[in-house]
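First the structure, then my questions, so here it is.
Removed from the display is one protein chain of the complex; every other protein chain stays in position.
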Amino acid sequence: MSDPINRLQLVFERFPGIGPRQAGRFVQFLLRSSPSLRRELAAAIEDLGGSVRQCPKCKRFYAGTDKLCSICENILRDPSLLAVVAHDTDLAAMERSGAFRGLYYVLGGTVSLATDKHEHLCIGDLAASIADRAREGLHEIILALPANTEGDSTAVRVRDKLEPACAEHDITITTLGRGLSTGSELEYADPDTIQNALRGRK
Amino acid sequence: MSDPINRLQLVFERFPGIGPRQAGRFVQFLLRSSPSLRRELAAAIEDLGGSVRQCPKCKRFYAGTDKLCSICENILRDPSLLAVVAHDTDLAAMERSGAFRGLYYVLGGTVSLATDKHEHLCIGDLAASIADRAREGLHEIILALPANTEGDSTAVRVRDKLEPACAEHDITITTLGRGLSTGSELEYADPDTIQNALRGRK
Amino acid sequence: MSDPINRLQLVFERFPGIGPRQAGRFVQFLLRSSPSLRRELAAAIEDLGGSVRQCPKCKRFYAGTDKLCSICENILRDPSLLAVVAHDTDLAAMERSGAFRGLYYVLGGTVSLATDKHEHLCIGDLAASIADRAREGLHEIILALPANTEGDSTAVRVRDKLEPACAEHDITITTLGRGLSTGSELEYADPDTIQNALRGRK
Partner (left out) sequence: MSDPINRLQLVFERFPGIGPRQAGRFVQFLLRSSPSLRRELAAAIEDLGGSVRQCPKCKRFYAGTDKLCSICENILRDPSLLAVVAHDTDLAAMERSGAFRGLYYVLGGTVSLATDKHEHLCIGDLAASIADRAREGLHEIILALPANTEGDSTAVRVRDKLEPACAEHDITITTLGRGLSTGSELEYADPDTIQNALRGRK
(Lines give C-alpha, C1' and ligand atoms only; values in the text may rest on other atoms or scores of the structure.)
Protein backbone atom coordinates (compact mmCIF):
# COMPACT_ATOMS: atom_id res chain seq x y z
CA MET A 1 0.00 0.00 0.00
CA SER A 2 1.41 3.35 -0.98
CA ASP A 3 1.85 6.28 1.40
CA PRO A 4 -1.42 8.32 1.52
CA ILE A 5 0.54 11.56 1.93
CA ASN A 6 2.42 10.97 -1.33
CA ARG A 7 -0.68 9.63 -3.03
CA LEU A 8 -2.67 12.76 -2.18
CA GLN A 9 0.20 15.03 -3.22
CA LEU A 10 0.34 13.32 -6.62
CA VAL A 11 -3.36 13.95 -7.20
CA PHE A 12 -3.01 17.62 -6.26
CA GLU A 13 -0.08 17.94 -8.69
CA ARG A 14 -2.57 17.15 -11.47
CA PHE A 15 -4.64 20.22 -10.56
CA PRO A 16 -4.28 23.10 -13.06
CA GLY A 17 -1.36 25.37 -12.20
CA ILE A 18 -0.20 23.37 -9.17
CA GLY A 19 3.40 22.15 -8.85
CA PRO A 20 4.98 19.75 -6.34
CA ARG A 21 5.71 22.44 -3.77
CA GLN A 22 2.17 23.81 -3.59
CA ALA A 23 0.72 20.29 -3.74
CA GLY A 24 2.81 19.53 -0.66
CA ARG A 25 1.45 22.61 1.10
CA PHE A 26 -2.11 21.48 0.34
CA VAL A 27 -1.41 18.11 1.96
CA GLN A 28 0.15 19.77 5.02
CA PHE A 29 -2.85 22.10 5.24
CA LEU A 30 -5.25 19.12 5.21
CA LEU A 31 -3.15 17.16 7.70
CA ARG A 32 -3.43 20.00 10.21
CA SER A 33 -7.09 20.75 9.41
CA SER A 34 -9.93 19.36 11.49
CA PRO A 35 -11.27 15.92 10.51
CA SER A 36 -14.61 17.62 9.82
CA LEU A 37 -13.08 19.86 7.13
CA ARG A 38 -11.49 16.82 5.48
CA ARG A 39 -14.81 14.97 5.59
CA GLU A 40 -16.60 18.00 4.15
CA LEU A 41 -14.07 18.24 1.32
CA ALA A 42 -14.19 14.53 0.50
CA ALA A 43 -17.99 14.59 0.56
CA ALA A 44 -18.19 17.67 -1.68
CA ILE A 45 -15.89 16.00 -4.20
CA GLU A 46 -17.96 12.79 -4.18
CA ASP A 47 -21.17 14.84 -4.52
CA LEU A 48 -19.98 16.39 -7.76
CA GLY A 49 -20.71 13.10 -9.48
CA GLY A 50 -24.14 12.67 -7.94
CA SER A 51 -25.82 16.04 -7.84
CA VAL A 52 -24.11 17.86 -10.68
CA ARG A 53 -25.46 17.53 -14.20
CA GLN A 54 -24.08 18.54 -17.56
CA CYS A 55 -26.59 20.66 -19.44
CA PRO A 56 -27.59 18.61 -22.53
CA LYS A 57 -28.00 21.81 -24.54
CA CYS A 58 -24.88 23.89 -23.74
CA LYS A 59 -22.66 21.22 -22.11
CA ARG A 60 -21.83 23.30 -19.06
CA PHE A 61 -22.06 21.85 -15.56
CA TYR A 62 -24.64 22.91 -13.00
CA ALA A 63 -26.05 21.66 -9.72
CA GLY A 64 -29.67 20.65 -9.35
CA THR A 65 -32.35 18.52 -10.91
CA ASP A 66 -33.58 20.89 -13.61
CA LYS A 67 -33.46 19.53 -17.13
CA LEU A 68 -31.47 22.47 -18.50
CA CYS A 69 -29.01 24.93 -16.96
CA SER A 70 -30.25 28.33 -15.79
CA ILE A 71 -29.07 30.14 -18.94
CA CYS A 72 -30.50 27.69 -21.47
CA GLU A 73 -33.77 27.72 -19.53
CA ASN A 74 -33.98 31.51 -19.35
CA ILE A 75 -36.62 32.66 -21.88
CA LEU A 76 -35.22 36.20 -21.74
CA ARG A 77 -31.95 35.16 -23.40
CA ASP A 78 -31.72 35.86 -27.12
CA PRO A 79 -31.84 32.56 -29.08
CA SER A 80 -30.63 34.23 -32.28
CA LEU A 81 -27.05 34.43 -30.95
CA LEU A 82 -24.89 31.48 -29.85
CA ALA A 83 -21.40 31.99 -28.39
CA VAL A 84 -19.15 28.94 -28.68
CA VAL A 85 -16.54 29.03 -25.89
CA ALA A 86 -13.73 26.70 -24.84
CA HIS A 87 -14.30 26.61 -21.06
CA ASP A 88 -16.95 27.29 -18.42
CA THR A 89 -14.61 30.01 -17.13
CA ASP A 90 -14.79 31.83 -20.50
CA LEU A 91 -18.59 31.72 -20.26
CA ALA A 92 -18.32 33.19 -16.75
CA ALA A 93 -16.09 36.02 -18.04
CA MET A 94 -18.58 36.88 -20.79
CA GLU A 95 -21.43 36.87 -18.26
CA ARG A 96 -19.45 39.21 -15.97
CA SER A 97 -18.95 41.63 -18.87
CA GLY A 98 -22.73 42.01 -19.20
CA ALA A 99 -22.22 42.48 -22.93
CA PHE A 100 -23.83 39.30 -24.19
CA ARG A 101 -27.50 38.28 -23.96
CA GLY A 102 -27.50 35.21 -26.22
CA LEU A 103 -26.94 31.53 -25.49
CA TYR A 104 -23.69 29.57 -25.07
CA TYR A 105 -22.11 26.30 -26.09
CA VAL A 106 -19.12 24.99 -24.09
CA LEU A 107 -16.69 22.86 -26.11
CA GLY A 108 -14.83 21.70 -23.02
CA GLY A 109 -11.38 22.67 -24.31
CA THR A 110 -9.46 23.48 -27.46
CA VAL A 111 -7.77 21.38 -30.12
CA SER A 112 -4.45 20.19 -28.74
CA LEU A 113 -1.66 21.32 -31.08
CA ALA A 114 0.66 18.53 -29.94
CA THR A 115 -1.76 15.75 -30.80
CA ASP A 116 -4.36 17.48 -32.99
CA LYS A 117 -6.89 15.62 -30.80
CA HIS A 118 -10.39 17.01 -30.78
CA GLU A 119 -12.62 14.09 -29.82
CA HIS A 120 -12.97 15.51 -26.29
CA LEU A 121 -14.70 18.57 -27.77
CA CYS A 122 -18.44 18.16 -28.24
CA ILE A 123 -18.43 19.53 -31.80
CA GLY A 124 -20.54 16.72 -33.23
CA ASP A 125 -23.39 17.35 -30.77
CA LEU A 126 -23.36 21.01 -31.69
CA ALA A 127 -23.50 20.27 -35.43
CA ALA A 128 -26.39 17.86 -34.87
CA SER A 129 -28.36 20.54 -33.01
CA ILE A 130 -28.17 23.26 -35.67
CA ALA A 131 -31.50 22.42 -37.32
CA ASP A 132 -33.29 22.56 -33.95
CA ARG A 133 -31.58 25.78 -32.99
CA ALA A 134 -32.45 27.32 -36.39
CA ARG A 135 -36.10 26.56 -35.65
CA GLU A 136 -35.69 28.41 -32.32
CA GLY A 137 -34.39 31.47 -34.20
CA LEU A 138 -30.58 31.07 -34.34
CA HIS A 139 -29.00 33.51 -36.82
CA GLU A 140 -25.37 33.83 -35.77
CA ILE A 141 -22.74 31.62 -34.16
CA ILE A 142 -19.92 33.60 -32.55
CA LEU A 143 -16.70 31.63 -32.13
CA ALA A 144 -15.53 33.17 -28.81
CA LEU A 145 -12.27 31.25 -28.62
CA PRO A 146 -8.86 32.24 -27.22
CA ALA A 147 -6.76 34.54 -29.47
CA ASN A 148 -3.93 32.02 -29.76
CA THR A 149 -2.90 29.15 -32.02
CA GLU A 150 -4.98 26.56 -30.16
CA GLY A 151 -8.01 28.84 -30.36
CA ASP A 152 -7.45 29.47 -34.06
CA SER A 153 -7.11 25.74 -34.84
CA THR A 154 -10.26 25.04 -32.88
CA ALA A 155 -12.11 27.75 -34.81
CA VAL A 156 -11.06 26.19 -38.13
CA ARG A 157 -12.22 22.75 -36.98
CA VAL A 158 -15.57 24.00 -35.61
CA ARG A 159 -16.26 26.07 -38.71
CA ASP A 160 -15.57 23.02 -40.92
CA LYS A 161 -18.05 20.89 -39.02
CA LEU A 162 -20.78 23.52 -38.77
CA GLU A 163 -20.66 25.09 -42.21
CA PRO A 164 -22.92 22.65 -44.12
CA ALA A 165 -25.77 22.91 -41.59
CA CYS A 166 -25.26 26.65 -41.16
CA ALA A 167 -25.37 27.27 -44.91
CA GLU A 168 -28.59 25.29 -45.16
CA HIS A 169 -30.26 27.31 -42.37
CA ASP A 170 -28.78 30.68 -43.27
CA ILE A 171 -26.74 31.04 -40.07
CA THR A 172 -23.63 33.27 -40.09
CA ILE A 173 -20.44 32.18 -38.31
CA THR A 174 -18.38 35.06 -36.87
CA THR A 175 -15.31 35.38 -34.66
CA LEU A 176 -14.55 37.91 -31.92
CA GLY A 177 -12.89 41.15 -32.99
CA ARG A 178 -9.16 41.41 -32.45
CA GLY A 179 -7.13 44.53 -31.86
CA LEU A 180 -5.81 46.64 -29.03
CA SER A 181 -7.11 45.38 -25.70
CA THR A 182 -8.22 47.98 -23.19
CA GLY A 183 -5.30 49.75 -21.54
CA SER A 184 -2.69 48.73 -24.08
CA GLU A 185 -0.36 51.07 -25.97
CA LEU A 186 0.72 50.78 -29.58
CA GLU A 187 4.38 50.95 -28.62
CA TYR A 188 4.20 47.60 -26.82
CA ALA A 189 1.73 45.88 -29.15
CA ASP A 190 2.93 42.92 -31.21
CA PRO A 191 2.85 43.22 -35.04
CA ASP A 192 -0.11 40.83 -35.24
CA THR A 193 -2.21 42.93 -32.90
CA ILE A 194 -1.34 46.13 -34.80
CA GLN A 195 -2.32 44.45 -38.05
CA ASN A 196 -5.63 43.30 -36.55
CA ALA A 197 -6.26 46.75 -35.06
CA LEU A 198 -5.69 48.35 -38.47
CA ARG A 199 -7.93 45.84 -40.25
CA GLY A 200 -10.64 46.28 -37.61
CA ARG A 201 -10.61 50.09 -37.66
CA LYS A 202 -13.93 51.87 -37.94
CA MET B 1 26.68 76.74 -6.77
CA SER B 2 24.86 73.48 -6.25
CA ASP B 3 26.53 70.07 -6.10
CA PRO B 4 26.97 68.76 -9.72
CA ILE B 5 26.35 65.17 -8.53
CA ASN B 6 22.95 66.08 -7.12
CA ARG B 7 22.20 68.38 -10.03
CA LEU B 8 22.86 65.63 -12.56
CA GLN B 9 20.88 63.10 -10.54
CA LEU B 10 17.87 65.46 -10.52
CA VAL B 11 17.97 65.76 -14.33
CA PHE B 12 18.13 61.97 -14.73
CA GLU B 13 15.12 61.62 -12.41
CA ARG B 14 13.12 63.51 -15.04
CA PHE B 15 13.87 60.82 -17.63
CA PRO B 16 10.86 58.58 -18.42
CA GLY B 17 10.67 55.60 -16.05
CA ILE B 18 13.71 56.58 -13.96
CA GLY B 19 13.48 56.90 -10.17
CA PRO B 20 15.99 58.31 -7.68
CA ARG B 21 17.81 54.99 -7.20
CA GLN B 22 18.48 54.41 -10.90
CA ALA B 23 19.29 58.09 -11.44
CA GLY B 24 21.96 57.67 -8.75
CA ARG B 25 23.37 54.65 -10.53
CA PHE B 26 23.59 56.62 -13.78
CA VAL B 27 25.61 59.32 -12.02
CA GLN B 28 27.93 56.72 -10.44
CA PHE B 29 28.33 55.09 -13.85
CA LEU B 30 29.36 58.41 -15.40
CA LEU B 31 31.66 59.29 -12.50
CA ARG B 32 33.60 56.06 -13.05
CA SER B 33 33.50 56.29 -16.86
CA SER B 34 36.31 57.72 -18.90
CA PRO B 35 36.30 61.50 -19.49
CA SER B 36 36.01 60.74 -23.21
CA LEU B 37 32.69 58.92 -22.75
CA ARG B 38 31.34 61.85 -20.74
CA ARG B 39 32.50 64.27 -23.44
CA GLU B 40 30.93 62.10 -26.14
CA LEU B 41 27.62 61.99 -24.25
CA ALA B 42 27.53 65.73 -23.56
CA ALA B 43 28.38 66.46 -27.20
CA ALA B 44 25.70 64.08 -28.52
CA ILE B 45 23.10 65.77 -26.30
CA GLU B 46 24.15 69.24 -27.49
CA ASP B 47 24.13 68.04 -31.11
CA LEU B 48 20.47 67.06 -30.89
CA GLY B 49 19.61 70.74 -31.04
CA GLY B 50 21.90 71.48 -33.99
CA SER B 51 21.67 68.62 -36.45
CA VAL B 52 18.25 67.20 -35.69
CA ARG B 53 15.19 68.60 -37.43
CA GLN B 54 11.50 68.18 -36.81
CA CYS B 55 9.74 67.19 -40.01
CA PRO B 56 7.38 70.09 -40.86
CA LYS B 57 4.85 67.65 -42.31
CA CYS B 58 4.60 64.82 -39.76
CA LYS B 59 6.33 66.46 -36.75
CA ARG B 60 8.68 63.58 -36.10
CA PHE B 61 12.37 64.13 -35.46
CA TYR B 62 15.10 63.06 -37.81
CA ALA B 63 18.76 63.75 -38.38
CA GLY B 64 19.98 65.36 -41.56
CA THR B 65 19.44 68.31 -43.81
CA ASP B 66 16.58 67.01 -45.95
CA LYS B 67 13.46 69.15 -46.03
CA LEU B 68 11.17 66.29 -45.04
CA CYS B 69 11.68 63.05 -43.10
CA SER B 70 12.32 59.82 -44.99
CA ILE B 71 8.69 58.64 -44.73
CA CYS B 72 7.03 61.91 -45.81
CA GLU B 73 9.51 62.10 -48.69
CA ASN B 74 8.93 58.53 -49.86
CA ILE B 75 6.73 58.63 -52.98
CA LEU B 76 5.87 54.94 -52.53
CA ARG B 77 3.88 55.63 -49.36
CA ASP B 78 0.10 55.84 -49.80
CA PRO B 79 -1.06 59.48 -49.31
CA SER B 80 -4.72 58.42 -49.00
CA LEU B 81 -4.13 57.12 -45.43
CA LEU B 82 -2.85 59.17 -42.47
CA ALA B 83 -2.18 57.56 -39.08
CA VAL B 84 -2.22 60.02 -36.18
CA VAL B 85 -0.04 58.69 -33.34
CA ALA B 86 0.93 60.01 -29.92
CA HIS B 87 4.68 59.30 -29.96
CA ASP B 88 7.55 58.58 -32.35
CA THR B 89 7.80 55.19 -30.62
CA ASP B 90 4.22 54.35 -31.69
CA LEU B 91 5.16 55.20 -35.26
CA ALA B 92 8.18 52.88 -34.92
CA ALA B 93 5.94 50.04 -33.66
CA MET B 94 3.58 50.46 -36.63
CA GLU B 95 6.53 50.45 -39.04
CA ARG B 96 7.87 47.26 -37.43
CA SER B 97 4.48 45.59 -37.94
CA GLY B 98 4.77 46.13 -41.69
CA ALA B 99 1.00 46.51 -41.82
CA PHE B 100 0.76 50.17 -42.72
CA ARG B 101 1.87 51.86 -45.95
CA GLY B 102 0.34 55.31 -45.46
CA LEU B 103 1.70 58.50 -43.91
CA TYR B 104 1.94 59.53 -40.23
CA TYR B 105 1.37 62.51 -38.01
CA VAL B 106 3.00 62.61 -34.56
CA LEU B 107 1.05 64.59 -31.94
CA GLY B 108 3.93 64.54 -29.46
CA GLY B 109 1.85 63.17 -26.56
CA THR B 110 -1.69 62.77 -25.33
CA VAL B 111 -4.12 65.06 -23.52
CA SER B 112 -3.15 65.11 -19.85
CA LEU B 113 -6.14 64.03 -17.77
CA ALA B 114 -4.88 65.86 -14.69
CA THR B 115 -4.71 69.23 -16.41
CA ASP B 116 -6.68 68.69 -19.63
CA LYS B 117 -3.72 70.44 -21.27
CA HIS B 118 -3.37 69.88 -24.99
CA GLU B 119 -1.44 72.89 -26.27
CA HIS B 120 1.71 70.78 -26.51
CA LEU B 121 -0.02 68.62 -29.14
CA CYS B 122 0.30 69.94 -32.69
CA ILE B 123 -3.40 69.52 -33.46
CA GLY B 124 -3.80 72.99 -34.97
CA ASP B 125 -1.06 72.43 -37.55
CA LEU B 126 -2.71 69.18 -38.56
CA ALA B 127 -6.12 70.84 -38.98
CA ALA B 128 -4.54 73.59 -41.08
CA SER B 129 -2.98 71.03 -43.41
CA ILE B 130 -6.15 69.07 -44.25
CA ALA B 131 -6.96 71.00 -47.45
CA ASP B 132 -3.40 70.43 -48.79
CA ARG B 133 -3.47 66.77 -47.83
CA ALA B 134 -6.89 66.34 -49.47
CA ARG B 135 -5.35 67.66 -52.69
CA GLU B 136 -2.61 65.00 -52.36
CA GLY B 137 -5.29 62.30 -52.13
CA LEU B 138 -6.05 61.90 -48.39
CA HIS B 139 -9.21 59.85 -47.82
CA GLU B 140 -8.97 58.51 -44.27
CA ILE B 141 -7.41 59.64 -41.01
CA ILE B 142 -6.78 56.75 -38.59
CA LEU B 143 -6.55 57.81 -34.93
CA ALA B 144 -3.91 55.28 -33.78
CA LEU B 145 -3.90 56.34 -30.14
CA PRO B 146 -3.39 54.31 -26.94
CA ALA B 147 -6.41 52.25 -25.80
CA ASN B 148 -6.69 54.08 -22.47
CA THR B 149 -8.44 57.11 -21.04
CA GLU B 150 -5.74 59.57 -22.16
CA GLY B 151 -5.85 58.11 -25.66
CA ASP B 152 -9.65 58.32 -25.76
CA SER B 153 -9.69 61.95 -24.58
CA THR B 154 -7.09 62.81 -27.17
CA ALA B 155 -9.16 61.13 -29.89
CA VAL B 156 -12.22 63.19 -28.90
CA ARG B 157 -10.18 66.40 -28.99
CA VAL B 158 -8.51 65.64 -32.36
CA ARG B 159 -11.80 64.57 -33.95
CA ASP B 160 -13.43 67.85 -32.79
CA LYS B 161 -10.70 69.94 -34.37
CA LEU B 162 -10.51 67.99 -37.63
CA GLU B 163 -14.15 67.32 -38.35
CA PRO B 164 -15.08 70.57 -40.14
CA ALA B 165 -12.19 70.33 -42.63
CA CYS B 166 -12.65 66.57 -43.03
CA ALA B 167 -16.37 66.95 -43.74
CA GLU B 168 -15.61 69.57 -46.37
CA HIS B 169 -13.05 67.35 -48.14
CA ASP B 170 -14.87 64.05 -47.70
CA ILE B 171 -12.25 62.50 -45.43
CA THR B 172 -13.31 59.74 -43.04
CA ILE B 173 -11.94 59.62 -39.46
CA THR B 174 -11.54 56.10 -38.03
CA THR B 175 -10.03 54.58 -34.89
CA LEU B 176 -8.07 51.36 -34.45
CA GLY B 177 -10.08 48.20 -33.83
CA ARG B 178 -10.28 47.01 -30.25
CA GLY B 179 -10.77 43.49 -28.99
CA LEU B 180 -8.74 40.51 -27.91
CA SER B 181 -5.04 41.14 -28.43
CA THR B 182 -2.99 38.29 -29.82
CA GLY B 183 -2.35 35.58 -27.25
CA SER B 184 -5.04 36.64 -24.79
CA GLU B 185 -7.76 34.39 -23.39
CA LEU B 186 -11.36 35.35 -22.73
CA GLU B 187 -11.17 34.19 -19.13
CA TYR B 188 -8.69 36.94 -18.24
CA ALA B 189 -10.09 39.67 -20.49
CA ASP B 190 -11.63 42.73 -18.86
CA PRO B 191 -15.36 43.46 -19.48
CA ASP B 192 -14.49 46.38 -21.75
CA THR B 193 -12.32 44.25 -24.00
CA ILE B 194 -15.00 41.53 -24.19
CA GLN B 195 -17.57 44.14 -25.14
CA ASN B 196 -15.27 45.54 -27.85
CA ALA B 197 -14.48 42.04 -29.11
CA LEU B 198 -18.21 41.28 -29.39
CA ARG B 199 -18.94 44.57 -31.15
CA GLY B 200 -16.02 44.06 -33.53
CA ARG B 201 -16.90 40.49 -34.45
CA LYS B 202 -16.96 39.55 -38.10
CA MET C 1 -29.21 21.76 0.42
CA SER C 2 -26.57 24.11 -0.90
CA ASP C 3 -25.07 23.89 -4.37
CA PRO C 4 -22.18 21.33 -4.33
CA ILE C 5 -20.24 23.37 -6.90
CA ASN C 6 -20.27 26.45 -4.67
CA ARG C 7 -19.69 24.36 -1.56
CA LEU C 8 -16.59 22.75 -3.05
CA GLN C 9 -15.29 26.08 -4.31
CA LEU C 10 -15.61 27.55 -0.81
CA VAL C 11 -13.53 24.71 0.67
CA PHE C 12 -10.82 25.19 -1.98
CA GLU C 13 -10.74 28.92 -1.19
CA ARG C 14 -9.54 27.96 2.31
CA PHE C 15 -6.47 26.23 0.84
CA PRO C 16 -3.22 28.20 1.37
CA GLY C 17 -2.62 30.71 -1.44
CA ILE C 18 -5.83 29.94 -3.34
CA GLY C 19 -8.28 32.71 -4.27
CA PRO C 20 -11.81 32.47 -5.69
CA ARG C 21 -10.65 32.34 -9.32
CA GLN C 22 -8.28 29.42 -8.87
CA ALA C 23 -10.73 27.64 -6.55
CA GLY C 24 -13.23 27.87 -9.42
CA ARG C 25 -10.71 26.36 -11.82
CA PHE C 26 -10.13 23.45 -9.44
CA VAL C 27 -13.88 22.74 -9.37
CA GLN C 28 -14.08 22.91 -13.17
CA PHE C 29 -11.08 20.60 -13.41
CA LEU C 30 -12.78 18.05 -11.14
CA LEU C 31 -16.13 18.38 -12.95
CA ARG C 32 -14.47 17.43 -16.23
CA SER C 33 -12.24 14.75 -14.67
CA SER C 34 -13.14 11.08 -14.67
CA PRO C 35 -15.30 9.80 -11.78
CA SER C 36 -12.37 7.53 -10.86
CA LEU C 37 -10.03 10.49 -10.28
CA ARG C 38 -12.65 12.15 -8.07
CA ARG C 39 -13.10 8.91 -6.12
CA GLU C 40 -9.32 8.55 -5.76
CA LEU C 41 -9.00 12.12 -4.47
CA ALA C 42 -11.89 11.80 -2.01
CA ALA C 43 -10.50 8.49 -0.74
CA ALA C 44 -6.98 9.89 -0.34
CA ILE C 45 -8.36 12.80 1.68
CA GLU C 46 -10.39 10.48 3.91
CA ASP C 47 -7.36 8.22 4.34
CA LEU C 48 -5.30 11.02 5.81
CA GLY C 49 -7.27 10.65 9.02
CA GLY C 50 -6.92 6.89 9.20
CA SER C 51 -3.42 5.98 8.15
CA VAL C 52 -1.49 9.13 8.97
CA ARG C 53 -0.11 9.63 12.46
CA GLN C 54 1.35 12.64 14.19
CA CYS C 55 4.74 11.79 15.69
CA PRO C 56 4.31 12.09 19.49
CA LYS C 57 7.88 13.29 19.83
CA CYS C 58 8.32 15.93 17.08
CA LYS C 59 4.65 16.54 16.12
CA ARG C 60 5.20 16.12 12.42
CA PHE C 61 2.87 13.96 10.32
CA TYR C 62 3.89 10.69 8.70
CA ALA C 63 2.21 7.68 7.15
CA GLY C 64 2.58 4.23 8.66
CA THR C 65 2.21 2.33 11.87
CA ASP C 66 5.62 3.02 13.45
CA LYS C 67 5.52 4.59 16.89
CA LEU C 68 7.80 7.48 15.93
CA CYS C 69 8.56 9.27 12.65
CA SER C 70 11.61 8.22 10.63
CA ILE C 71 13.76 11.09 11.92
CA CYS C 72 12.95 10.68 15.62
CA GLU C 73 13.54 6.93 15.25
CA ASN C 74 16.88 7.32 13.47
CA ILE C 75 19.64 6.53 15.97
CA LEU C 76 22.20 8.25 13.76
CA ARG C 77 20.62 11.69 14.36
CA ASP C 78 22.36 13.82 16.98
CA PRO C 79 20.11 14.13 20.12
CA SER C 80 22.17 17.03 21.49
CA LEU C 81 20.63 19.46 18.97
CA LEU C 82 16.91 20.24 18.61
CA ALA C 83 15.63 22.58 15.86
CA VAL C 84 12.23 24.12 16.63
CA VAL C 85 10.47 24.97 13.34
CA ALA C 86 7.08 26.45 12.49
CA HIS C 87 5.99 24.07 9.71
CA ASP C 88 6.73 20.64 8.26
CA THR C 89 7.83 22.47 5.11
CA ASP C 90 10.57 24.28 7.09
CA LEU C 91 11.78 20.92 8.35
CA ALA C 92 11.85 19.69 4.75
CA ALA C 93 13.93 22.73 3.68
CA MET C 94 16.46 22.09 6.45
CA GLU C 95 16.70 18.41 5.48
CA ARG C 96 17.27 19.38 1.84
CA SER C 97 20.14 21.67 2.91
CA GLY C 98 21.95 18.67 4.43
CA ALA C 99 23.38 21.02 7.05
CA PHE C 100 21.58 19.70 10.13
CA ARG C 101 21.93 16.28 11.74
CA GLY C 102 19.97 16.87 14.96
CA LEU C 103 16.30 16.36 15.83
CA TYR C 104 13.28 18.58 15.13
CA TYR C 105 10.17 19.84 16.83
CA VAL C 106 7.31 21.20 14.68
CA LEU C 107 5.19 23.90 16.35
CA GLY C 108 2.51 23.75 13.69
CA GLY C 109 2.54 27.48 12.99
CA THR C 110 3.54 30.82 14.44
CA VAL C 111 1.93 33.20 16.91
CA SER C 112 -0.77 35.14 15.07
CA LEU C 113 -0.06 38.87 15.36
CA ALA C 114 -3.72 39.78 14.80
CA THR C 115 -5.01 37.69 17.70
CA ASP C 116 -1.83 36.87 19.67
CA LYS C 117 -3.21 33.31 19.69
CA HIS C 118 -0.72 30.57 20.39
CA GLU C 119 -2.78 27.70 21.79
CA HIS C 120 -2.53 25.90 18.43
CA LEU C 121 1.24 25.66 18.89
CA CYS C 122 2.39 22.63 20.88
CA ILE C 123 4.71 24.65 23.13
CA GLY C 124 3.48 23.05 26.35
CA ASP C 125 4.28 19.53 25.15
CA LEU C 126 7.77 20.65 24.23
CA ALA C 127 8.36 22.25 27.63
CA ALA C 128 7.13 19.09 29.36
CA SER C 129 9.60 16.97 27.37
CA ILE C 130 12.76 18.92 28.24
CA ALA C 131 13.78 16.74 31.21
CA ASP C 132 13.47 13.56 29.11
CA ARG C 133 15.34 15.12 26.21
CA ALA C 134 18.10 16.31 28.58
CA ARG C 135 18.54 12.72 29.71
CA GLU C 136 18.93 11.75 26.02
CA GLY C 137 21.72 14.30 25.71
CA LEU C 138 20.04 17.54 24.54
CA HIS C 139 22.41 20.53 24.85
CA GLU C 140 21.04 23.16 22.51
CA ILE C 141 17.63 24.21 21.22
CA ILE C 142 17.83 26.17 17.95
CA LEU C 143 14.79 28.37 17.27
CA ALA C 144 14.66 28.00 13.48
CA LEU C 145 11.72 30.34 12.94
CA PRO C 146 10.92 32.73 10.07
CA ALA C 147 12.87 36.02 10.08
CA ASN C 148 9.73 38.15 10.37
CA THR C 149 7.54 39.64 13.09
CA GLU C 150 5.46 36.49 13.54
CA GLY C 151 8.62 34.40 13.84
CA ASP C 152 10.13 36.84 16.33
CA SER C 153 6.99 36.86 18.51
CA THR C 154 6.91 33.09 18.44
CA ALA C 155 10.58 32.95 19.47
CA VAL C 156 9.87 35.20 22.46
CA ARG C 157 6.92 33.05 23.50
CA VAL C 158 8.80 29.73 23.12
CA ARG C 159 11.87 31.04 24.95
CA ASP C 160 9.65 32.19 27.85
CA LYS C 161 8.07 28.78 28.20
CA LEU C 162 11.29 26.79 27.84
CA GLU C 163 13.73 28.87 29.87
CA PRO C 164 13.02 27.45 33.36
CA ALA C 165 13.47 23.82 32.29
CA CYS C 166 16.43 24.70 30.04
CA ALA C 167 18.20 26.58 32.85
CA GLU C 168 17.73 23.60 35.14
CA HIS C 169 19.21 21.15 32.63
CA ASP C 170 21.91 23.43 31.28
CA ILE C 171 20.46 23.65 27.76
CA THR C 172 21.29 26.68 25.61
CA ILE C 173 18.60 28.33 23.46
CA THR C 174 19.91 29.87 20.22
CA THR C 175 18.37 31.45 17.12
CA LEU C 176 19.44 31.19 13.48
CA GLY C 177 22.00 33.69 12.27
CA ARG C 178 20.71 36.65 10.29
CA GLY C 179 22.50 38.64 7.68
CA LEU C 180 22.97 38.76 3.94
CA SER C 181 21.29 35.78 2.31
CA THR C 182 23.17 34.06 -0.49
CA GLY C 183 23.11 36.06 -3.70
CA SER C 184 22.07 39.36 -2.17
CA GLU C 185 23.87 42.68 -2.58
CA LEU C 186 24.35 45.33 0.06
CA GLU C 187 22.84 48.02 -2.15
CA TYR C 188 19.42 46.39 -2.02
CA ALA C 189 19.55 45.10 1.56
CA ASP C 190 17.15 46.61 4.11
CA PRO C 191 18.65 48.47 7.11
CA ASP C 192 17.72 45.62 9.46
CA THR C 193 19.60 43.07 7.39
CA ILE C 194 22.67 45.33 7.17
CA GLN C 195 22.58 45.78 10.94
CA ASN C 196 22.34 42.01 11.46
CA ALA C 197 25.11 41.38 8.95
CA LEU C 198 27.39 43.84 10.78
CA ARG C 199 26.57 42.33 14.19
CA GLY C 200 27.13 38.81 12.87
CA ARG C 201 30.46 39.53 11.18
CA LYS C 202 33.32 37.16 11.82
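As written, the chains take the letters A, B and C, and residue 1 is the first residue of each chain.
The working rule: a residue touches a chain if its C-beta (ideal position, glycine included) is under 8 Å from a C-beta of that chain, and two chains touch if they have at least 3 such contacts.
Quick caveat: nothing in here was measured; it's all calculated off a predicted structure.
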Left-out chain, listing which of the shown chains it touches: B, C
Residue, one of B:25, B:77, B:118 or B:139, that touches the chain absent here: B:25
Full-complex contact with the absent chain, from B:11, B:113 or B:131: B:11
Omitted-chain contact residue, chosen from C:25, C:38 or C:87: C:87
Residue numbers in chain B that touch the chain omitted from display: 3-8, 11, 14-17, 22, 24-32, 35, 37-49, 51-52, 61-64, 87-89, 92, 108-109
On chain C, residues whose C-beta touches the chain left out of the figure: 85-87, 89-90, 92-94, 96-100, 142, 144-148, 151, 174-202
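We take it that only the chains that are shown with their structure count from here on.
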Inter-centroid spacing, chain C versus chain A (mean Cα positions, whole Å): 39
Centre-of-Cα separation between chain C and chain B, whole angstrom: 55
